[in-house]
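All protein chains but one are shown in place.
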Amino acid sequence: MNETLLTIKDLSVTVHDGSEKKILLNRICLDVPSLSIVGLVGGSGSGKTTTGLAVLKLLSPALKIDDGEIIFQNENLLKIALSKLQQIRGKAISMIFQEPLQAFNPVFTIGYQIEEVLVMHTTLNTKQRKEKILSLLDKVGIKDPKRVAGNYPHQLSGGMRQRAMIAQAIAVDPRLIIADEPTSNLDVTLQARIMELFLQLRDELKLTLLLITHDLGMVSHISDRVAVMNQGQIVEQGITKEVIENPQQEYTKKLLGNIKF
Amino acid sequence: MILLELKNIKKYFPIKRKSWGGQGAFVKAVDQVSLSIYPGENVSLVGESGCGKTTLARIMIKLIQQDSGSIKLEGQEVANLKGSKFRKFRKDIQMVFQDPFNSLDPRFTVFHILKEAMTLEKVRYRHFRDQEQRIKELLAAVDLPVNILNRYPHEFSGGERQRIAIARALVLNPKLLILDEAVSSLDVLIQDQILKLLQELQDKFQLTYLFISHNLKVVRRVSHKIAVMYKGKIVEMAATQEIFQNPLHPYTKELLSAAIEYKSVRRSEDINIHPNAQLVEKEKGHFVLDV
Partner (left out) sequence: MINNNRHHSQFQLALQRFRGNKTAMACVFILGFLYFSAVFAEFLSPYSYKDEQRQYSYCPPTPVHFFDQGRLTWPYVYGLQLSFNEFYKREYVTDVNTKYRVKLFASGESYKLLGLIPTRVHLLGVESPGRIYLLGADSRGRDIFSRLIFGGRVSLSIGLIGVLISFTIGLLIGGAAGYYGGRVDNYLMRLCEMVIMFPGFYLLLALRSAVPDDFNSVQVYFAIILILSFIGWASLARIIRGMCLSLREREYVLAAKSLGVNDFHIITQHILPHTLSYSIFAVMLSIPGYILGESALSLIGLGIQDPFASWGNMLSDAMSIVRIKFAPWILWPAFFIFLTVICFNIIGNVLRDCLDPNLKGN
């Protein structure tokens, strides 16, 4: 097994709603080995998205990280300075969201928005950036990169937008990509293609992927490891094959009930 | 008797204005589709987004007017229905929409939402007592507590909202319930609950369902017959088991492998549909689009 890229140790997150204190994450432990795809699976409200956001400290101010460590490349992300964290946010860890239409700014072209990321985090000159954008779009399987780079987000179909989003995420050669329900709004045929794209990118770009989803079936086909979350806790985790074939928890079985028929 | 019969339904949307003497461009949203739904036989309409399945559903409940073709409800042509007959048609076919966060007016309370659904039965539910009784009955049917009547939609989770939307669709005692991607925005566990609920309701209220989905796997358990739609046409239609075991059309195969194995089929080019293609019965009850 590879070395561990990201380790989450005893992470607890709470929200204070008036006088009430609600526990969103309860002592979560998760290892993400380098060059692997790890699936974080659970129903809505299980805390899987909170976990993903907590890694980059992007939680809304109402949520408090009470305890725990998030260790990325031997550094505790909860303790380092903000300027350094911002370096990591943009460069080493990228995030992909469920709804790319909302993640992109509607008034700028796709190309411009990818270029923005490049300007911020690389030293490429204008010409090199243009080339890089085209090669990125090509890499995520967009057939006509030139046209797409000049398009506005709403001009693209859902699948294309998600690909453009992925292109933006890999623009700065991150080590880790956190993908939060990247395909839930897409048709099954497109879902399958995006999943294949992830597999291909991992091998080509030496990426590590944390895939957050409610669809255990999808994860089971591409991930190396899987962690099942329920009510703010990780109830089961392990190598995907083992978890799928021999689930220990009732909740995992329930999730699995939808795959096998 | 056939519950709902569609014959050669056609709907083209103009995307370019007709210029002088020139031809306008059209999207063939629904192209010569025929479909019969029998009482108690759940049909699923499956296809990717943009294949025309939602347009077809909206034509069925007359939210959109078709360009040509006929719709018959229990043998009666619905095109020119007026007055009380049209109201009866409205009552008989109801729809549950895709997005439970969008299909309930955020300014209405649950009571209001359900009461509005009684518009066509004003006479029957003219007293508050009758309204309340009916509403309680329906909330019980969809497994929701009755003390939620004064709440606003934003206070509910996706699954709960979808239950409210189902209750609303049932107020008028419809015969056919169209579920347009009614579970696809929910997570798998909630999907499961809602599908179970729908099965219960079917027996209780003698409903027939028309499911519309992009995911074959989701509708497998609840449908008897599946029609696969692609580019405005039905390309394959057969009993559920048959479709899963013996898919004939290349597009059906693609859908199946994506839904079940999460694998995409590499295509060298788009699947082309011959303009003269017709649904042909390849095996008994198994129709495929072919020249």
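Residue numbering begins at 1 within each chain, and the chains themselves are lettered A and B in the order written.
The rule we apply is simple: a contact is a pair of C-beta atoms (placed from the backbone, for glycine too) under 8 Å apart; a residue touches a chain by one contact, two chains touch by 3 or more.
The shown structure was predicted, so the numbers you read here are calculated from the model rather than taken from an experiment.
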Visible chains in contact with the missing one: B
Residue of B:K28, B:K72, B:R87 or B:K282 touching the missing chain in the full complex: B:R87
Option from B:Q76, B:N102 or B:Q206 whose C-beta touches the chain left out: B:N102
Candidates B:Q76, B:T119, B:Q133 or B:Q278 - the one touching the absent chain: B:T119
Hidden partner chain, touching residue among B:R151, B:R221, B:K253 or B:H286: B:R151
Positions on chain B where the hidden chain makes contact: 58, 61, 63, 87, 90-91, 93-95, 97-99, 102-107, 109, 116-117, 119-120, 148, 150-152, 155-157, 160, 165, 168, 171-172
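The rule is short, and it goes like this: only the chains that are shown with their structure count from here on.
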Cα-centroid distance, chain A relative to chain B, in whole angstrom: 33
Sites on chain A touched by chain B in the complex: 43-45, 158, 184-185, 187-193, 195-196, 214-218, 221-222, 254-255, 257-258, 261
In the complex, chain B residues that touch chain A: 48-49, 157-158, 185-192, 214-217, 220-221, 254-255, 257-259, 261-264
